[in-house]
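A short worksheet on the structure shown next.
Left out: one protein chain. Kept in place: all the others.
On to chain A.
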Amino acid sequence: MLCLLGLSSRIQHTSGSQHLDDFVTRRLEEKLRAARVNTTSFLHTLGQVQRSSKTSKTGNHIAIILRTNCVVFICLFILIMQTQAGKGLPTAEEAYNFFTFNFEPEPQDESEKISRKRQKKKKAAEEDRDEEGGEGVEEQEDAESEEAPLVRDEEEDLFVIEQSSQDFLEVKKAEYIGYRKRVQQESELLFTPSFRTADPEGDYQLDVDVSGLIFSHHPLFSREHVLGARLAQLYDQHLTRQHNNLTGHLTDKVNFISRLSVGQSLTQAITMSSIFVCFSPECRRNTRQLRDSEQEKDRTLLKNIVKVWKEIKALRDFQKFTNTPYKLYLRRENVDRSSDEREYEDEILAEVVELEAESEEDYQRKFAEYKKQLEEWKLWRRKQRKKKKKGQAQDDTEEEDEDQEGSESEGPVEEGPPKPEPPEKPDFDSIEQQVREKASRIRRKPGEAILIPELSASGNITASELCPRAEIARREDVSRRSLFIKILYNDKEVSRTDSRSLNTDFRVHFGQIFNLKIVNCPQSINLQVFEEIGSSCSLLAQVFVPVPEPSVVMGNIPLEEFEFSSNQRVMFDHEGVGSDVPLSFEADGSNKQTLLTSGKLSCCVSWGIGEDDVPLAPPVSQQPVGIHSGLGRLDAVTYIGASGLYDMKKIGEWATQSRLDPNDPKNASIMQLLKVASSGEVTAPEYFRLEQLQEEFNFVTDEELERSKRFRLLRLRNQEVAEFRNYKGVPALEREVTDKVFQDYEKRLKEGEIIDTKEHLDSHRALVAKYLQKIRESVINRFILAKHHYLLSDLVVEEEIPSIGGAGSGILGINLFKLAEPKRPLKPQRKERKKVTAQNLSDGDIKLLINIIRAFEVPVRRPQTNKPGQSSQSAIQGSDWLLGQVQVRPFVEVSFQRTVLQTTTADGPNPCWNEELQLPFSAPNGDYSAASLQSVKDEVFINIFDEVVYETGVVIHTRVEKHWLGSVKIPFSTIYSQSRIDGTFKVNTPAVLLGYSKELSHGTNGGYDTLRSLSEGVFITLFITIDPQLVPGESIREKVNHFDSQEDEHLLQASERFERDAAQAYPDRPCITTIIDLNGKTVFITRYIRPLNPPQELLDAFPNNPQETTALVARFVSLIPSLPDRVSFSGACDLWSTCDQFLTLLAGDEEEHAVLLCNYFLSMGKKAWLIIGTAIPEGPTAYVLTCEQNHNYLIWNPSSGQCYGQHETFCPLQTVGSLVNADNVWFNIQEYTSPMTMSFDVTKTNLWKPFFSRTFSHPGLSSVQPDELVYRRTDKAAAAELQDRIEKILKEKIMEWRPRHPTRWNRYCTTTLKQFLPKLELSGGRDMAEGHRHELQSLLGDNRISGFPLHMPFSEIRPIIEAVYSTGVHHVQASNVEFALAVYVHPYPNNVLSVWVYLASLVRT
């Protein structure tokens, strides 16, 4: 005792401290050890302690504590467990053992008091291993001795249970299976029946939640199952009774009434008159009777439970195996014997007294009756006697003889009332005896432990191998069965659950919710339980579920259980007991029972909830109005209607009117509810709040936070919204944030749908641009997400491991030799540089390095000698020409992002510069992420100019002019994705270059001519890269198999294998077999190839010249603007659109162009293939190969419309990876990849590896392309309008670019140029300059003209402006300069537009 006090006081002082933890831990450990050492010694100690009371030996602490107060101890334990959670000392197991320690029953000489307290602890015993030990025997004895008075019938010794220690084990919690876990998952299972609508506008939804079912009997039940089910049922009953606690309630009521009737006063009676009716003695008697019967029921139930459990155990013993996991434990709650006895006696006495009083009262009443009757009788008797006296001689008898006389005279006096018998005096002894007898029958003996049965399903089921054959057969039969439930709505099957197999515990869990979209009035909802054996299925039972009230909505009603049963007769030849078959548990076969298949189906039906929390239920035409009758008052539902159950007010009204008994445990929940509701609080929330203190910690309300502009700015920046991704310097104060900051962003949000026609000049293209913009945004957003995934190589630079003998970086030894390499070799080689991920970069960090090496065949100035009276410079030129000297002084100007750099000037038509230019690069919004860099649309313009020096006047005054000769443009995205561009490019030269000619060296080097005729044009050799080298953003590796596909699985596997093999053998040869279409599905590539008709107009243009027609078709295809996928889709995936999609979008990359061109060629009767390869400057790309007569192969660049012979030197196609046509894919397995050095004969399998071969034949893949392409007519009017608008915009721009000089327009020249442009278009841009020049020259005799036509496909206005700007025509600064600008838009079918811009400057000489 002292020790405990000390302990608890310590807890108070140092609660929560480390000290306490240690202390308690140590203490507990000690105790644990002490307690476990030896139970007998412990007992011994206990005895000693008892006798010699408080000793301070540590070993005894526990005993003292144990005896003192169970509650305190448990509190202590909880405290310890909490503070010790992290330490693991004592472990949970130890603690468990500690608490469930099986204390021995103490010797009988122990005092009763102690025994009871100790027994409180004994609610649990050791684990099963202790079963056979001596403890078990002792336990049994103990149990017997305890229960002896409980059982009335001595023969029916219910509690002789062999394995009692097992039975008294601590009970584990029953496992709970969360049925409603997957509630929302099956919401897509909708059904729409389509006849007889209930309400056309109604959108009603009935949610049927089929949770599961439990069989209370099933034909496949074994005998043990039957008993187990019965036990479970009894136990359930017990639990419900326990919960309702009717006995306790009635006992209280009885006590109250009796107390009331004793001290009843008048005032009380008046105040309580309304409810006093029920406290009459009769009522009291009734209540007692009720109470007695309830008590008896409790008792019987308990007995039955124990009986069934015994039977199960006997059965288990008999059959030698266990089939059910049920275990019953009887927990004893010991009571204080003396107080219990006192109570018991008190109760009995009270009852006896009451009964006595009642019987006394009864007697009194009876006696009064008797007296009255006797009086009557006497009266009558007297009358009789008078008559007698009159009639006979009057003999006076004494009064005391009256009785005797009366009895004598009874006979003759027939009509007189019988003489009343006096009532028996109540026999108080017998009353008491009766009461006691009854009490001992239906009540617990005083001082006897209260037995609380607890059922658990924690037992082990014997494994099948250990069972006899019949049982194995039964189990196998069980495992074969499976069940499903059909849902019938208005007798129509609308859905069914998945088939679930029957478990050994005969529970089936479905957990499915069916959302029925209903159109007709709900009449019946029927759930049919089907059982499946193999393939056959049979109807087991039906359950009719009531149609729910409109107020019954999803989520607010619990699952209900519906019982079902079936009268099918089933018999088995194995252990299964069958259904509708007599069954006996007795040895002699008597007492037969017949069990029918039955069970409970747990489900609920409710109405769905719409988006605005409106129940999706049809309105009820007649809401049942509450009937205000006395009858209705008692039933809440009939009184206020089911929908009213959710209305607090109504419930409150009903509760007061119906005078609910607030003490009835049945009403406890409703009283609680009313209490909460009336106290003004809102109903307790039904949800669990995770951060319940969040509100307290919010320093401003959410709305205020929402309003804050500064916060919004910070948040948008954090979300990496494009406009704010790199916003610097968010103002410190709210007021400093201007609304201007958000203008662009809000504009973008608002105008998301509005199409800016001014920018695009063409509504169709504007729509397409918007569409692409949206796709781009979504892809970029995906990239932003992906950016936050890092690889080791993103963070750590690590030297590649030198592979030994590998093909790559060489042998380790060679790497060692590298150490000895000279630091600055004389002939340096380009080294692989470090790759930098673009995450820590900022403006100015990235530079574009452009190495301009040399150019070939630059046009030379045309000598203007044939005209006399030329100015001085022509004389100089003339002399140059004569001297065979400088004919052209070309230099290269590179412009990128409006930065312009130029090389030095070189001489002659084949200049060599060998210069490196560094152009700074700045990313949009300062965002250097891969996604952002990939979407940079800027292009690098490389322009070749001729530097012309004019000397004017007498005073030597030189003026330098530059004349544009041609350009190459390379998109930044190409440089970024390829990381370097190295090669010789064809320069785009204008069709007409005034004042220049190409035919320079007639006859000088004749041997060259053949080659040159093939390689017409100007070429430039370049090397471009980015410094530092950026890692191309291919961090998202969305593999093909991540996309879904409608292709055959075999085909996909084969293609994956094919591509993998190809990549392994020849890593640098591109090979594509499957691609992704616009829907994101994987499609086999050959499906894209199909002959498709080109526009008829093109075919009609040159009816007799197939070559011209071919060229025109190629030109048409090239006029469709190119939009690299990498720009539009950020390289995440290469999406292929079909030809009709391509023609609708009017934008696509090389693949789409190539596919369209290839399909056109096929329809024109050519043999054509798609080449998958690499080219400069595009990188991986697609070209078209055609086979002409006499096996000449032509390679077509679909984006430029140009064709090259197989052996042409400057063909941009560098590598041929694979060929594709409608039937097959061939992979290049030749030695070389350059078209010049290879064979295109695909029939040779040693050169071309086919995808479909004899072993894997073509499965007949249908094409994804349409049968036929439909073209829109050309719209000439629209083209003319566009033409005018472009002209106007360009004129404005040129004036804008010349802010310091007046810009004059020469109208005469403009009209001349304008007439010239359509001719150029007709000739396909080929040289017809000679005539034109003469024409111009004659027209504008004394003007020096320099100018050229630009040609491009039309996509939008911006590229046109850029191209015009890059030519630098506007830079002419002569004071007398005039300009001429002509624009021509040629419409092709399907709104494909070819734009020509002719810009010239005229200087009057």
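What we mean here is this: contacts are C-beta pairs under 8 Å (C-beta built on N, C-alpha and C of every residue); 3 or more make two chains touch, one makes a residue touch a chain; residues count from 1.
One rule holds in what follows: contacts and distances are computed from a predicted model.
Student: Given that one chain of this complex has been left out, which of "Phospholipid-transporting ATPase", "Sorting nexin-2", "B9 domain-containing protein 1" or "Aspartate aminotransferase" is its protein name according to UniProt?
Tutor: Spelling it out: the chain absent from the display is recorded in UniProt as "B9 domain-containing protein 1".
Student: One chain isn't shown here. Among A:463, A:693 or A:796, which residue touches it?
Tutor: Answering carefully, the residue with contact to the hidden chain is A:796.
Student: Among A:728, A:750, A:898 or A:1191, exactly one should touch the missing chain; which is it?
Tutor: With A:728, A:750, A:898 or A:1191 as choices, the missing chain is touched by A:728.
Student: Name, in rising order, the residues on chain A that touch the hidden chain in the full complex.
Tutor: Residues in contact with the chain left out: 714, 717, 726-733, 736, 788, 790-792, 794-799, 801-802, 812, 815-816, 819, 836-837, 839-840.
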